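Below is one structure, written out as structure tokens; comments come after it.
One protein chain omitted, others in place.
Letters A and B name the chains as they come in the text, with residue numbers starting at 1 for each one.
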Amino acid sequence: MDDCASPLLRRLLDTHGSALHATHARLGDATAIVKPPALLEVMGFLRDEPGLEFDMLLDLTAVDHLGEEPRFEMVYHLYSLARNHRLRIKARLPESEPVVASLTGLWASADWMEREVFDLYGIRFEGHPDLRRILLDESFEGHPLRKDHPKAARRPPVEPRQA
Amino acid sequence: MSTGPRLRLPGERKDGAQPDLHAEHQILNMGPSHPATHGTVKFLIELDGESIVDLDVQVGYVHRGFEKECESRSWYQCIPYTDRLNYNSAILCNLGFCMAVEKLLEIETPERCQWLRVLAGEISRLGDHLTRCGASCLELQAMTPFLYGIEARELVWDLQEMLCGARVTTNYVRIGGVKHDLPEGFAAAAGDLLAKVRSLLRDFDAVVTRNRIFVDRLKDTGVLSKEDCIRHAVTGPVLRAAGVPLDLRKDEPYLVYDQLDFDVPVGTVGDNYDRYLVCVEEMQQSLRIVEQCVDRLGALGPGPVDVDDPRVRWPAKGRVFEGMEELIQQFKSVTEGPKVPAGEGYLAIESANGELGFYLVSDGSQRPVKVRCRPPSFLNLQPLPLMVRGAMLADLIPTFDFLNMIGGECDR
Partner (left out) sequence: MAVRVVTVNRVAKLTWVERLYLPMILKGLWVTSRHFFRNLWGFATGRSEAFVVQYPEERVDFADAFRGMPVLVARGDGLPRCVACGLCEFACPTDCIRIVPGELPDDAVERTPRSFTIDMARCMFCGLCEESCPEEAIVMSREVEIATFTRDAMLYEKEHLLVPEALLERRLGFLRAEYGRERAPAAPRDGA
């Protein structure tokens, strides 16, 4: 369902219509679902285009829709300080290959948040300069925010470090 | 928390080249519970003499799986968990979460409830800033201002206790309402305590603001320019200190903030001194807001503080004891919990540290599919290496303090 109520979405549909799966503005949050290969381009456009100027990547997270295909969904929340408007961008990633382009080149704030998503969901970010776990330690097995990671799982005890 | 590829052996250079004899860099581990890191965080610092060459911030020591836990709880049961995000301003976390759920449910809370929420939120913000300024002084070896700051915070928390029943883990805001209405005698107590807080703030100001040692340690240290703030999505007082007047209470007014009279303080340089001044000014503004709220609540007179929506609010207790219908409703509400319509929503409020957002996804059942908290501390901490690279080791302390990283919120 395409909802063109938001001029932002209208603009995006006009210029990058073929890169989008769908758009909606439910609950007042303008949302565009982007095809993953086009993500970097769309994001670059949103950041640099005069009139859109999304200069802040406020939030970046993922959702695990276990049982659906594509399973993972990347969710980005953009904010424009200059124009005071918001936009949500989503992209679905398949379970077999959860890889998406890193946005660290566009917004520095993506760095830690992408590391967090990598840590908790196991989604890899292509082009990230330093992709390693951030909240959990290296010895942790699995990605706890995946729905199939049991909540009661205990992390393996840390072995004493070999001298 | 990971020790990754950035860890190098002492003396080993980034490019793997052999170091010169006198240029040997030192690796210093600071934290995770260094007394001067008032959050649990570890710094891996590469030092050249006393100046910082590079810094790796390792967070995650207080990771408790907030999001995972919420996914297995009913919406209602998540509220006490949000208390534990930012223990300095728990009400603001309660508020952010509940308002996000209300957004999904598309309900509007009654006017009195909105004023109460603003009142509680500002009390909480005041406590947060007082702790930040006080604790920072302590870590700069100024014990007395710390005591004044903490005394003022305790007074503010007295008000919080009157209102919510707890000083720290308030569990005050409910989906579609608040837990308690104003207790009797609150206005008088608030007038009293706020006067004391003001006088303590004056003393605090007299001791530190123009004190040479304090100014020398804060001025021009930890500078983060406007552009860097924006690139790193830094929000809150840190961003405002850099000169950007972004305050969601003004820019996207929620609750009744559009009816309140308050100013947005901004700095010019974006160093620690500006951050300190912005925080102090924000406390004055919060005091003003609290007073306006108390007046307004007095003028509004008694009224409902909850919406009458059986989906979210449990029936009034009095009726549960008497009526069969309400009893059944109570059983249903508690055992099933509110069912939130399928969908997603992001709602952000201005917390004491910046934009506190909640992104919720529901599939129409009793349990959330996803509860994402956009933690301001986490994002504000990220550019720390940028702020201290090239600075002295001692500058790391005030810089880190004025970022006010809260472990619970940063690591969730």
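Just so it is clear, contacts are C-beta pairs under 8 Å (C-beta built on N, C-alpha and C of every residue); 3 or more make two chains touch, one makes a residue touch a chain.
Remember, predicted model here, so these are calculated numbers, not experimental data.
From the options B:Val320, B:Ile349 or B:Met405, the residue with contact to the unseen chain in the full assembly is B:Val320. When the full complex is taken into account, the listed residue touching the unshown chain is B:Tyr76, out of B:Tyr61, B:Tyr76, B:Phe146 or B:Phe358.
Residue in contact with the omitted chain (choice from B:Leu138, B:Val156, B:Val266 or B:Leu356): B:Val266.
Although one chain is not displayed, its contacts with chain B can still be listed: residues 73, 76-78, 80-81, 83, 102-103, 106-110, 113, 144, 151, 154, 158, 161-166, 169, 171, 179-181, 183, 203, 206-207, 209-213, 215, 245, 247, 250-251, 258-261, 263-269, 273-274, 277-278, 280-281, 303-309, 313-314, 316-318, 320-321, 327, 330-331, 334-335.
The rule is simple: only the chains that are shown with their structure count from here on.
Look at where the CA atoms of chain A average out and do the same for chain B: the two points lie 24 Å apart. Those residues of chain B lying in contact with chain A across their complex are 1-6, 59-60, 63, 65, 67-69, 71-72, 103-104, 106, 228, 230-235, 244, 246, 251-252, 343-346, 348, 355, 357, 359, 361, 369-370, 372, 374, 378-379, 382-383, 411-412.
Within the complex formed with chain B, the residues of chain A that make contact are 26-27, 29, 31, 55-59, 61, 63-65, 75, 77, 81, 84, 86, 88, 107-109, 111-113, 116, 120, 130, 132-138, 144-145, 147, 149, 151.
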